[in-house]
Structure formats: structure tokens, C-alpha cells
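With one protein chain withheld, the remaining protein chains of the complex are depicted in position.
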Amino acid sequence: MTDTRHTNIGIRLGDLVERFGGQLVGDPGITVSAIAPLDSAGPEHISFLSNSKLRALAAQSGAASLILSPLDDPSVAATYEGARIVTTNPYAYFARAAQYFVSLSETPKAPGIDPSAVVSPQATVDPTAHVGPHVTVESGAVIGAHAVIDAGCFVGRDARIGADTHFFANVTFHAGCSIGARGIVHSGAVIGTDGFGFAVEAGVYIKIPQTGRVVIGDDVDIGANTCIDRGALADTVIEDGVKLDNQIQIGHNCHIGAHTAMAGCVGVAGSAKIGKHCTFGGAAMVLGHLEIADNVHISSGSMVSRSVLEPGQYTGFYPLAKNAEWERSAAIVRNLASMREKIRTLEKTIKTLSEQQ
Amino acid sequence: MTDTRHTNIGIRLGDLVERFGGQLVGDPGITVSAIAPLDSAGPEHISFLSNSKLRALAAQSGAASLILSPLDDPSVAATYEGARIVTTNPYAYFARAAQYFVSLSETPKAPGIDPSAVVSPQATVDPTAHVGPHVTVESGAVIGAHAVIDAGCFVGRDARIGADTHFFANVTFHAGCSIGARGIVHSGAVIGTDGFGFAVEAGVYIKIPQTGRVVIGDDVDIGANTCIDRGALADTVIEDGVKLDNQIQIGHNCHIGAHTAMAGCVGVAGSAKIGKHCTFGGAAMVLGHLEIADNVHISSGSMVSRSVLEPGQYTGFYPLAKNAEWERSAAIVRNLASMREKIRTLEKTIKTLSEQQ
Partner (left out) sequence: MTDTRHTNIGIRLGDLVERFGGQLVGDPGITVSAIAPLDSAGPEHISFLSNSKLRALAAQSGAASLILSPLDDPSVAATYEGARIVTTNPYAYFARAAQYFVSLSETPKAPGIDPSAVVSPQATVDPTAHVGPHVTVESGAVIGAHAVIDAGCFVGRDARIGADTHFFANVTFHAGCSIGARGIVHSGAVIGTDGFGFAVEAGVYIKIPQTGRVVIGDDVDIGANTCIDRGALADTVIEDGVKLDNQIQIGHNCHIGAHTAMAGCVGVAGSAKIGKHCTFGGAAMVLGHLEIADNVHISSGSMVSRSVLEPGQYTGFYPLAKNAEWERSAAIVRNLASMREKIRTLEKTIKTLSEQQ
């Protein structure tokens, strides 16, 4: 845990703009020690304004410095007396600055292999990588430079882990799978388990061996207890920059396009092909063998039961109501066909009545 | 596994009422060795009646003793000849008695640290605590009196685990998080993983460091493979007495009020504020930044997409039907706007017709 609000670090504003750009209005020698929200920031803090609705709050902030957009700057600057870093995307600037603060305050894991780890002599672990207690690394696995494999992780035969990738404690990464550079895999995630494939004979399931892999690009984050199945014959593919939250299930042979993000509890059945820059709200579900175009956004709790080939926002969940009201509406939903029939009858009757007049 | 039906323990009824109260009608020297259901209990058993509909069954039970309410007692006592413990909440009494039976029959885990565990010299483990095989405890962590940390658990830097708290095998408890006394964390749970927070710049996600913690009160149960994310800047808070079932996802910065219970597969998105004494049925989902008042009850499978500020039972799921019927109703649901239009047209036509008469 690193609390960016209470650090012993001092960062010069001049250092920040040198690293991350932006136009500094104020003294580059001013030093800040942490990032804080607009309303609680004090003279040791830098804060940020990413929502124009909070301009008034920003204008009165006690922060030593503010990160804000050219659009918000004139209004805020009228009363705010601290230094300002003006940049087109203050929220992204904040993210980078926060990463920088954390990097300065945290102790990096020491390179080397914990004596309790069981690492095959046929595995290749970069000398700058960290392998924690109780880790197992099987033969042929390759762990890249500055990678961190925390306690209790399992890295299967011939798996490949890219440079600067971080496995938190108790990750399972199966044989033959690969992940690129700067990835993050959170605790309890299981990558490369067998896909769910069976032939049926006389009502009995016969397992189809799952001999594909999971191939993951660079800058991919995988949440806690998320599962990604290996392909049946071909591979399951997760492209660069994909962000998966916790408790997600990705079936075998799925292909997820670059920079697509999924919130917690999403499920994607096998062989779905999902485009780039899509978003999926929590607990959204996608049936197998569907295609989702680029820039499709699925709302939380929605079931995608057909391909979605046009960009846009899509939704499908039953609206919440007091239980008694729901019981009424659900009973009618069950009988909508009879309601439609009644309307048709009415239409006919009225037609007859009208003609008779 | 402890089967309370077949033990070698003998407990005097007098001992039970001394510990747990209730009015004993019968001989305090009667000894029972286990708890059994009404219909299978024999002379060595104690049973309980918590549902008045089962009075007739209780009246004929072969149990040596019954736990029952003052309301049910006269009717049962008319024919039942065993001893009776009369108490206002027989089900709660049963729960406590069952805990007592289990405590007598199970072997407590021995205090001490398994030689295979990797415990930092900078961690503090109470001498009465049990730390099992392959556990990792990082520096600054504190493990309280009589706590049990089973095999394969990970306890991160500066984490705090209260007295009498039990982590089952393979729990991951991340740096800086804390849990109070008498907690239970089941296998595969992941506490304190990073929340899902990103800034977006030119379609690419930039991680926002998650520097808050997870702070958990006393008497909290957390189910198997459940995840609770650490806060972004502030903390994620789980108050006293909360009970979470398996496969639950709690997003960053959530606040869950005391004595709220959630069944399996529930998902709560980030920054939701949930009141006390709420219940959530299985697979209920709560969107982010919502507020749920005290004493709100959400049915299984329901999506909470707006704040719920009034106590009561709320529901929202599509009713199940034979597939052909569902296809018909779902097609109409898709076109409800056109049905509404038809009704409006009918209303107008009829108005005209009526006026013409």
C-alpha cells in the first residue's frame, strides 16, 4: 500500500512538466509531496480539475498547484493563486503524475529468486527479474527483464512473460501461454486453462483436448480471479492494451481487439471476436461465435446474443422496481402475446365500427 | 469435515442452557451427543423447531430434547415427551449450539509457524497464531492472537489480521489492508487488489495508481474466490458483521454497511455506498457511485442501475419461459414502442368515434 497523500517525497513542478509536458504558469521551483483531491488538498499537494463542473471548487482549492485544461484555466485562474499546469487532458496527466509519485515512494522488489521457489533448471529467468516465495516455474519458461513474479505463482512449461510484467501473488499461468511487456496480472487469475469443449456420445461428454494457447499482447491488465481459456486448436488472443477487471471469464478461441476494456464479472463465451476500443459494463455477457465491431459499448448486465456490427451503445437488462411492481410487470411480460392479440382484436373491431358509420 | 451427527461428545442440557440461556423443561442431566433434523433425530440427539408448520413433526420427534419457541411449545408439549429448551429464537439457538458441538469435536490448529512458511522477520505473528505450510507473510504485517492462516495464503506488507480470524487455504490479502477480529476469509478470496481505474488518452488506457486500502471490521465473513478491490485514493470499507458469499466482486471505494449480506456472484461496481442490514440475492449487480439505503433487499439476478433510497424489496429480472414463448415475448418487448403507438392511435380513433355518436 502506498498512500500518495502522505509521502516524504518532494517533486518540483519543473520536473513534472519536463517529464509529462503541459504549460506551467508559476514557479518551477515549487515542490509538492503528493496528489490530493481538490477539496482536501493543502500547500504540500498538487490537485487536478478534470470535470468543468468542479471549476468553483478548483478556484478555491488550497493546493499548491493545479493540473487543468486550457478551457477551464481562465475561469479558475481568476481567483486561484497557486501554480497551474495547463494541459489538454488533465486526468491523463494526473494518472501519469500519480504513477511517478508511486514509483518514487515504493521499494522495488529485489532481483533474484527466493530460495523457497522451485524453478526448473531448464527455465530462463532474467537476472533482473524477481521471483517470490513458493513460486513454481516449469521447464522452458522464460521470464523477462524486470518482471516481478510474486509469491505462490505458477508459471507452466514454455510459458513466456515479457519485460516489466508483474504477476501479483497466486497467479496461475499455464504451459505455452505468453504475455508481452508491461502487463499486470492480478492475484488468483488463471490464464490458459482448458477450454470447455466436448463431443457428446449417447448423452456422455468426451473431452476434446485443448491444444491452443493464450497469446497476450503488451500493456495488458488482467484482474483478480479472471480466467482466460486456451484455444482448442487455434489460440485465444488478447491484443495490446486490453484491460480486464476481476472475475471475468474469456472462453477458448476468443479474440479481443486492442484497447478494449471489460468491467468486473463479464463473461465471453468461446470463439467470440471482439473489436478494438470496445467497452463492456460489469456482468455483461457475450454468447459464443459472435462478432462485435470496433467501438461497440455494451452496458452493464446486458446479454449480447447476436453479433453487433455497428458502433454504439447497446443495453439489455430488466429495469429494477419495487418487488410488487416487478411482479405485476413481469406477469404482463409473460403474456405480452395475449396483449398484442387484444390490440389486434380492438383494431379490427374499430375498423368495423368506423366503416359502419 | 466435522459431522455433528456422529460424535463422541456428551453435552448436558444443563450445560447448554447455562451457556446459551433458554428455559429448560426437563432433566438438566440429560446428555446429547449431536444435533439432528426433527425427522431423523434419536435418543442421543437434540433437535430444533424453527418453523411452526413443522409442529406435528416435532411433536412426534424421537429426539432426546427439542429447542423451540414459546409459541410452539404448548402444542408440541401436548404429545412430545422429551426435554424442551424454550427460547425466543430457536434457529439462532441451534446455530450457537451447533458451533459449540463443532468446537468440542474439532482439533484446533496448533500455534506456531510451519517450517515451510516464509515469514518476514519484520512481521509480527502472535505466538498463539497458526501459520500453515507455504504461507508468505511480508514485512510489517501483524497477525493477531489465535488467528489461523492456512496453507498457501499470502499476507502482504503492513497488512493486519485481527484476533481469532481464520484464513482458509490460498487466500491473498494484499499490502496495507486490515481485517478485524473473528473474521473468516475463504479459499481463493483476493482482498486488496488494485481497483479498475484508468484515464483515457487517444483511446489508450493509462493506469491510475490505486493507493487506498481495504479496511474490514469485526465478524466479517468473505466467501471463496470473492474479490474486494483497494480504494483509489480513499479506502474501501466493509463494516462489522458483513457476510459475503462466494464469487463476489466489490469495486474500489465501495462502502458496505454493517450486517449487510450478499449471496454468491453479486457484483458491486466502484464507489457504491451500501447501507446496513441490506441483503442481495445471488448475482445481483450494483452500478458504480450509487447509494443504497439501510434495509434494502435486492432480489437475485437484479440489476441496480439507480440509487435506492427507500427500504424494501426490489426486483428486476426477465421471467423464465419456454424458449418459444420467450422468443415471442422478447420480440414484443423489443417493439413495445410500436405497441404503445397503436394504443394511442386506437384511443384517438375511439375518441373520434365516440364524439361522432
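Letters A and B mark the chains in the order given here, with residues in each chain numbered from 1 onward.
In this text, a residue touches a chain if its C-beta (ideal position, glycine included) is under 8 Å from a C-beta of that chain, and two chains touch if they have at least 3 such contacts.
Quick caveat: nothing in here was measured; it's all calculated off a predicted structure.
Peer 1: Out of A:Val25, A:Ala77, A:Val142 or A:Leu287, which touches the unshown chain?
Peer 2: Residue touching the chain left out of view: A:Leu287.
Peer 1: Which residue, A:Ala78, A:Ala110 or A:Val200, contacts the hidden chain when the whole complex is considered?
Peer 2: Within the whole complex, the residue contacting the unshown chain is A:Val200.
Peer 1: From the listed residues B:Gly223, B:Gly270 or B:Gly288, report the one that touches the chain absent from this view.
Peer 2: Counting the whole complex, the residue in contact with the absent chain is B:Gly223.
Peer 1: Identify the residues of subunit B touching the omitted chain, counting contacts across the whole complex.
Peer 2: Contact residues on subunit B toward the absent chain are 1-5, 36-37, 89, 91-92, 94-96, 98-99, 101-102, 114, 116, 132-134, 150-152, 168-170, 184, 186-188, 221, 223-225, 241, 243, 245-247, 259, 261, 263-265, 277, 281-283, 300-301, 317-323, 326-327, 330-331, 333-337, 339-340, 343, 346-347, 350, 353-354, 357.
Peer 1: For subunit A, which residues reach the chain that was dropped from this view?
Peer 2: 116, 118, 134, 136, 152, 154, 156-158, 170, 172, 174-177, 188, 190, 192-194, 196, 198-201, 203-209, 211-213, 225, 227, 229-230, 233, 247, 249, 251, 265, 267, 269, 283, 285, 287, 298-299, 302-306, 308, 312-319, 321, 325, 328-329, 332-333, 339, 342-343, 346, 349-350, 353, 356
Definition applied: only the chains that are shown with their structure count from here on.
Peer 1: When the centre of a chain is set as the mean of its C-alpha atoms, what distance in Å lies between subunit A and subunit B?
Peer 2: The mean C-alpha positions of subunit A and subunit B differ by 27 Å.
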